Structures are given as structure tokens and as C-alpha cells.
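Here the structure comes first, spelled out in C-alpha cells, and everything after it is commentary.
What you see is part of a larger complex, with each chain still in position.
A, B and C are the chain letters, set down in written order, and residue numbers restart from 1 in every chain.
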Amino acid sequence: MKARVIVTLKSAVLDPQGKAIEGALRSLGVAGVESVRQGKVFDVELIGNDRASAEAALKDACEKLLANTVIETYKVEFAD
Amino acid sequence: MNLIPNTPRITPELVAEHGLKPEEYAHFLKLIGREPSITELGIVSAMWNEHCSYKSSKVWLRTLPTKGPQVIQGPGENAGVVDIGDGLAVVFKMESHNHPSFIEPYQGAATGVGGILRDVFTMGARPVAALNSLRFGDCHHPRTRRLLAGVVAGIGGYGNSFGVPTVGGSVGFHKRYNGNILVNAMAVGLAKTDEIFYAAATGVGRSIVYLGSKTGRDGIHGATMASAEFGADAEEKRPTVQVGDPFAEKLLLEACLEIMQAGCVIAIQDMGAAGLTCSAVEMGAKGDLGVDLDLDAVPCREAGMTPYEMMLSESQERMLMVIAPGKEAEAEAIFRKWGLDFAIVGKTTDTQRFVVRFKGMVEADLPIKELGDEAPEYCRPYVETPRRPVIGPVDIRVTLSVADALERLIASPELCSKRWVWEQYDYLIQGNTVQRPGGDAAVVRVDDGPKALALTTDVTPRYCEADPFEGGKQAVAEAWRNLTAVGATPLAVTDNLNFGNPEKPEIMGQFVGCVKGIGAACEALDFPVVSGNVSLYNETNGEAILPTPTIGGVGLIADLDKAMTLDFKASGEALLLIGKTTGWLGASAFLATICDREEGAPPPVDLIAEMRNGDFVRHLIHDGIATAVHDVSDGGLLVAIAEMAMAGQMGAALDGAPEGLDPYAYWFGEDQARYLVTVPGGQAQEVLRKAGASGIVAAKIGKTGGERLILPDDRPIVVEALRDRHETWLPIYMGAS
Amino acid sequence: MKPAVILFPGSNREHDVARALKLVAGATPSVVWHAEQELPKGTDLVVLPGGFSYGDYLRCGAIAARANIMDAVRAHAQRGGLVLGICNGFQILCEAGLLPGVLVRNARLRFVCREVVLRVERADTAFTKAYRKNDLIRIPVAHGEGNYTADESTIKQLEKEGRVAFRYARHDGRIDETDGPNGSINGIAGIYSEKFNVLGMMPHPENYIEPEIGPTDGRALFESLAGALKAA
């Protein structure tokens, strides 16, 4: 089973990367971009087909490793 | 003028949440004569917390020696300033970021480095070196690996990008840091003696300017958190960690130095803990002026920020300046060029009041001097740490041979090579790193030479726990010794005093003991304290860290040609031991690592012998007689010899323990004030004679050469194999999961 | 010799390379701000220094590669002018399309600062004439993203055309990818453009030029450049 985990910075947290990208896009003349925030995506291949247990495993993975919940939030999506 | 809004009402709960004791709040009420606004409560809580006010430590810090002909600026400014001749000064300070690093190791450590760099370039100095002193929990503790990996990556991530070489430090492990790691960062910069910048504002009606990054809701209550003992609810306090932006800081550095050069700056203060509040109050109070701030002008990252939030935000990479009259436009142009925010947010006044305005309302109106001067100051009760018994060799049973014990020690978490750590730091950038991490002290060339700075950080928490006074002395003495060993003349120190909860008399006793010890040693060694930092409440669930007063030492090498290294250089040279050996095993690494016993009184430090022996060794270096020098510290004599052998990839034949000394005590005892020196074989007698004539204990204890360390009554130890063990413990530990 | 060092926000080894040019080649470079449109008249060597341009945010070198001045650098290279990119400069050259491939995170995922041994692959270019082919030289690296990556055909072409400038080697001269500091394919530490007038390399020759500081194996690179540009 395939799943995607998206980890983004909490909205109050400074995102220096996003800020730099915003500036660069502006000076490259890309039109209409107001703000950019950068996050991480993890494409995960899971064994088995049980959605509930996969969800639990990924939540566990996020809490333990993939996200630092001090500054980040995460979301798990399934391809289906 | 609109009245100060009084919503919400200030309840005792709100006061407590701000970390103010009822009597502290009562004192504040008396000072201002009315109920404060919430913004005012925030301001006073920031100014009067432990972190900013030093309320538990101030009385004791005053006892430290801080003066000397070399000292241009002692404690009290952003960093200490010491003269190194030729119109140049070295500017340095150390600071802790312990709590944030425990919660978010990468960002906590990174912003710690950012903060201390800012302290140094605020004074007008360009940072030329960074160091750090780290303590983690037991290596078997489940969190230790990730904390270590994160902290090291964070220090590197910030310093490497900013462009300062990280040239030294120390790393230790102990279970007493399981719940409270220590991250102490030191920064060192160079400035012209006549171009040092200070925080005190001068002149009435001058523009106060905000520079750098925008203000967000970062670390609000951060300053309060840094002083509060951790409970099981540490998780709840998490969102108070800030994210660092080394790129913005690098731009801030270049922009600040540029506008200082352009003569735009009258006073400057970085926004560190409690950001705008502390920086603005200090600028005004130090200059006997008032400050009038208009928060509508503050560049904000988020919409809807309240005055309370703006005053307490700890967003990084920001500065406050008083600009020279008529220079506003020039300064602004420079900041815009570097892509940084620049806003006039207030002015100096002659009222000695701290006034904060927002949307036509006065949010705060406080007496500025009193915010600093009337901060509570405690003479906290303390009990002296009980003396421990002296442990002699007869009390110790060992099954390992001396060679086996050496192999074990050299590959222990405490004494193993920390290469895995420092290879993640760019220690070469700027092209002036003469001695890299791995020696006794780092050596960094000053501009194009021939002068160089020697830099080190030291403390042995085991000793401080056993006897705070001797431990405090020892930390200073070891720093002094490490500087001496590379041929430097020690100049001055910065300190970072990490302790538990000072409201407990035993902890306060540790603090007092260590400060007294540091004071005694600095006095005796002519090694004044010019800056420092105190971190208290390093406790979790009632268990405190080991008392850890980190000392950052700075020395001067007049001519790089006279710098010294610790590696064996040539075979057939005489190996000399300078200093007296009694075989002191109490509180030693040997006792802790090999016997699993943390007991006994630590080695006493004879400050007169320190000075005499150190001066003698320095002369041997300057006269070109010594070919390698290493101080003897953690692990004792044989560990120190092994370090010289591993660095030089060369062995030595060693004489046995002198008559009457237990071999373990001889090889692994940690008597202080000792150095190992190699000299060409033919010069040994003369050196020993000179030592004797100066009343210095010295002896020839072996001869360099070969590929092995040869002990008289033990198996030979292959240096290469020893090096392998020494180098691989940490990589294996960090790689294994 | 008329070198120009390009300064991007976040560059931080510009002083190091300027010092090397001065001490070894006797040339004081002009420093050119990234927002400029043109190189100073008569520039015969462009240097992109090490550092963390734009914080290395997004991808290292990506934002700098799109700066104003890069058009002028590209034109200079097209005319056959010499361009040297060190570390972040190499990353920028790849992102700008002046060199093929890309530098990604070190295989061990950590920043690494250490001395490495490089094998000089050819000694007939403007950058390496003062070395000998197969010289083993000691130069430091200091990077987190120096793992050279390109598709198979690009690598084949680089190898066929002899465009690998330096490889990470062992002390005995053998190349072993797993031993290198960053996992680069074929031990690649630096590459040339098709016409050998553009060199990108991760190691820092500019930090190994003075005996007071350490080994001096980096000098020959700057000596080569001085020689090439005097002859020209």
C-alpha cells in the first residue's frame, strides 16, 4: 500500500526557506506569488493492505521521527 | 494621552503564570503605584526573571575578579573586550541554550550559536571563531543519540552557514544530564580598540531603529521558560522554540559592520532573550535616558500581533540601534541593500521612563532604571557541599592490567575522540585555523599574523560535584593550562555557570562553592573574568545536573612560530613530566570508568604550582627547547601520553612507576598542574636541572620512538590499534541503532 | 591577471579565495555584487566562492544560479573566459547549467570538514598546469552537499572526454567511492566544461596555501591560473 506523509511547519513558525524562495520567485518575474512555505513529503510503501493499521503505523512514525511536533504538523494521505 | 488599558485584570494566577513571586509583584506595584497593564506585567516578568536579572547569582558574581591592565570591558556588556596590542581587541562570551536544545536539539543549538555570535558582532567585532561545550545524558539513555546528533547538526548548520570556524569545545556524557542536556556556545571576535560599540544610548530625541528580521510569535515566554524547572509537562511548553536563520544573520553581520564603519551607530544592542523589552530597557537605562517606542512601526511577520507579543517575542536575527542624527537615510540604504528590515520604532527621551505606544494607546509607562536596578536580588540560603573522604590506592581493587585499562579508558564515552562531532563543523573557514580541534587549545591566527589567539573550553563536572570549590578552581586551572600548552599567554576567561534549582540550599551551595573556586583561581592566575552567563534550574523531576561551570579561556600567542602542538615529533626524544605526582585517584576518570565508582575527593589544585609549572613550560616553548607539550588532565598520565603518541603516530618506551607509588595510581591518577614535554635527548638533563633550580618537580619518564607504547611490566600497546579504538567508539555509537 | 570574485548574499569564503589569489598569483580580485549586470572590463577569471548563498535554501546554489550577474558569467564562459567555482560555486555552476549534473546531500547525510587526498586527473589545463598528472594532493573539504550525481550518459561522456578534474583517492592513489567524503560517483571531486575553461570543484584549495596554516598543495592551482593568464 502507498501512502504520503506531508510535514509542514506550524503557521507561527519562521520559514527561512520559504521566505528566500518567495524573494527569488519575485526577482525571476514569476507573477502572482504572494507567499511560499516549504515542507517535506515522504512517500511511503507499506506492507499489507490494512488501512487502519497503516494509518496507525504512520502516525507512530510521524510522532517518533518524521515530524518534530514542537514546530511541525503532519498529515497522512492514502493514494487509493 | 490615552490611558493604559487595564484588560485583562491582573489576577494572582496571572502573576504566578508570569513567574513572579507574590512579594516580587508587590514590590513592582509599589514602584509604579497602580495596577499594571498586561503588557507591563509581561515586561516586568521578562526583566525580573532569573535569566535577565541574575537575581540568584548577582551577589556572588560580584565577587569574581574582572579587572586587569588587558581588560577593556568586563562583564555587563554584550561581550567582554580584551586588548591584544597593535590597536586590536578580542571580544568574546559564552552562553547557554540548554532548555531549548533539549526540546528541539537542532534549532535550540542553532539559535544558541546565533545568539552568541550576535553578542559579539553587536560590539563591532567580526567573529573569528566559535567553540562549544556539550553535556548529554548517559549514552545508554534512549534519547541521547538523537539529542547529540541534533545538537551537533544544529551547531554546524548555523556556524558553517554563517561562516565562522568552529574550532574547539568539549563533549561529555553522564546520567545526571538525562533530563537536562547542556549546550554552551562561545563566540570570539576581533575589533579595533577604538571602534568598540556599546549598548548605552546617548542624546535625547535620537532615533531608535529596528534592524534585521521581522518579529513573529517566536519563543514568547521563552525567557521565562529558560528559568523554569522542567516538569513532566515540558511537552506543553514546546511551541516556545525559535527557528534560526543563519543566512539572515550573515546578512545582519555584514550590514551592521558596514553601518558601524559609516559612522551611523551611537548605541547598539542585540535582541536576545525577551527581545525588544530587554534591549530597549538596557539602552535607555545604561544611558540614563528614557525610551519611547511606537509598536505600530515594528516589522511583523504575522498579522494581529499584540503589544504584549511584540514586547516579548524572541524572534532571532534582530537588533536595536540608536542612530547618529542625520544618518538615518544612509543606514537605511545599507540595510535595504542587504535585504533586511529597517524601521524607526522610537526615540530617546529625557524622562527616564519606558513608554510603549500602540494604535494611539499607551500600553506601558514604567520607570526605566528601576526595571533593571530594582530587580529582586536574593542572597539565597546555602549549605556547603560536605567534604568527601580521600581515596587511596589501597581502597581500589582492579582486575585489568594497566594496558587493558588504558585501552578501555581511551575508548570510553568521556575520553574517546570527538572527531565525529567536530568534523561536522567547518573549522577551516576564514583561512586562519592553525590548530584545529583535537589539540589542547585551538589556535587561530589574527589577520595575517604573526599573532594568534589560543582558545579552549573546560570543566570537569565530576570534580565540581565532589567538591565545588576545588572543581571551580580546577576548571579555570585546566583552561589556563591548555592555553599554556600551546604556547599562549592566558589573557582572560568567560564562564557559563550551569546548575540546578538555586532555591535548594544544597544546589546554592554548589553554586557558591564553584564561584568561590573560580574567583580564587582567576585571581591567582591573573586570569580575569570578562563575560559570562548563568543557567539555573537545570533540573527534571527534582534531579539536578552535575554542577557544571564551563570556563572559556582565551590566550595570546605573540608569534605563531612559537606555537606548540602535542604530537610526538621525533624518535629518541626525552619525555619529561613536569609537576608533582601523588597518584590521586579520587573522582578520577579511572575510578568512574574502570571501577564504576564515582567517589572520593577530587585532586586539590595548588594554584602556586600551577602558575610556576605553567610559566616554566611556556618558557621551554618560547626558548625553542620543547618539541611537544600536552597537559595532563582527565584520565591521568598514561592517557595523556597515549594522546601524544596517537597524534604523532609514534610510540614511546616508558619507565615504570616510581618506588612507593601504586602503578594504577601513577598511570591514571589525576594530580593537577602537570604537563608532558618532549625535548631532544641531549637537552633533558639541562631542563631537569633548571626545573629543580626553580623548585619544580620534574622527571624524565620515557623516550619516544617505535610504534608501540612499552610499559616495563605489561604487554606492549600498538599505537595504531589504540588510535583505532579511540577513533571508532563515537562513530560506532552514533551509527548503531 | 584580472580576477573577479562574485559575491552572493550568504557567500562566505570570498576572503579566503581573494587571499589565495593575492598571495599566490599576486592579483587583487575585484568583488562583484550579485545584482550587477556586468563584469569589470578586462576580467579574465571569474571565481564563484564557497559559502551558503541564499542560505542554501531550496537547493544549494539554486537561487544564486539565477542571479543577475550569472548572465554575464555565462557570456564570459562562452567567450572561452576562465571560470572557477569552488564548493558552493561548483553547486551554482551546475544549477546554472554551466556544468552538467548536480551535487546532492553527502551519502552519510552529514556535513564533513576534513582533509582529503585528491588525484589530479590531468595537468594540461589552465587550472592544473603546475601539477603533474596523477599527483596526489592534500586539500580540505567542507560541505554537506558534495555528492556529485548525473545520469549515466553524462558520466560516460565526462569520462570519455577526460573532463574529470580531481577524484577523491586513498593514500595509495586508488579510487574507492565508498571511502570518499560524500559518495560521489567515480570519486568525482571536480569537473571541467567541454572546453576546459570552466572548473567546478568541491574541495577548497584556497585554504591550503600557507605553511603557517597547514599543507600548501592548493597553491599550484592558483599558480597554474597565474601562468595561464600571463601567457595569454
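Methods note: a contact is a pair of C-beta atoms (placed from the backbone, for glycine too) under 8 Å apart; a residue touches a chain by one contact, two chains touch by 3 or more.
Here the structure is a predicted model, which is why all the values come from computation and not from measurement.
Asker: Since just one copy per chain kind is on show, how would you write the full make-up of the complex?
Answerer: Complete complex, expressed with the shown chain labels, is A x2, B x1, C x1.
Quick note on the criterion: only the chains that are shown with their structure count from here on.
Asker: Looking only at C-beta pairs that count as contacts, which pair of chains has more of them, B-C or A-B?
Answerer: B-C
Asker: Can you check how far apart subunit A and subunit B are, centre to centre, with Cα atoms defining each centre and the answer in Å?
Answerer: 36
Asker: Two-or-more-chain contact residues of subunit A, please, as numbers and ranges.
Answerer: Subunit A, residues with two or more chain partners: 16, 20.
Asker: Any chance you could list the residues of subunit B touching two or more other chains?
Answerer: 245, 247-248, 339
Asker: Quick check: in the complex, which residue numbers of subunit B touch subunit C?
Answerer: Against subunit C, subunit B makes touches at 153, 156-157, 160-163, 245-248, 250-251, 338-339, 422-434, 445, 449, 560.
Asker: Using the touch definition from the top, list the residues of subunit C that touch subunit B in their complex.
Answerer: 9-10, 12-13, 15-16, 19, 50-52, 54-57, 110-114, 140, 142, 144, 204, 206-207, 210, 212-213
Asker: For a test of understanding, state which residues of subunit A touch subunit C in their complex under the given definition.
Answerer: Subunit A residues touching subunit C: 16-17, 20-21, 24, 27-28, 38.
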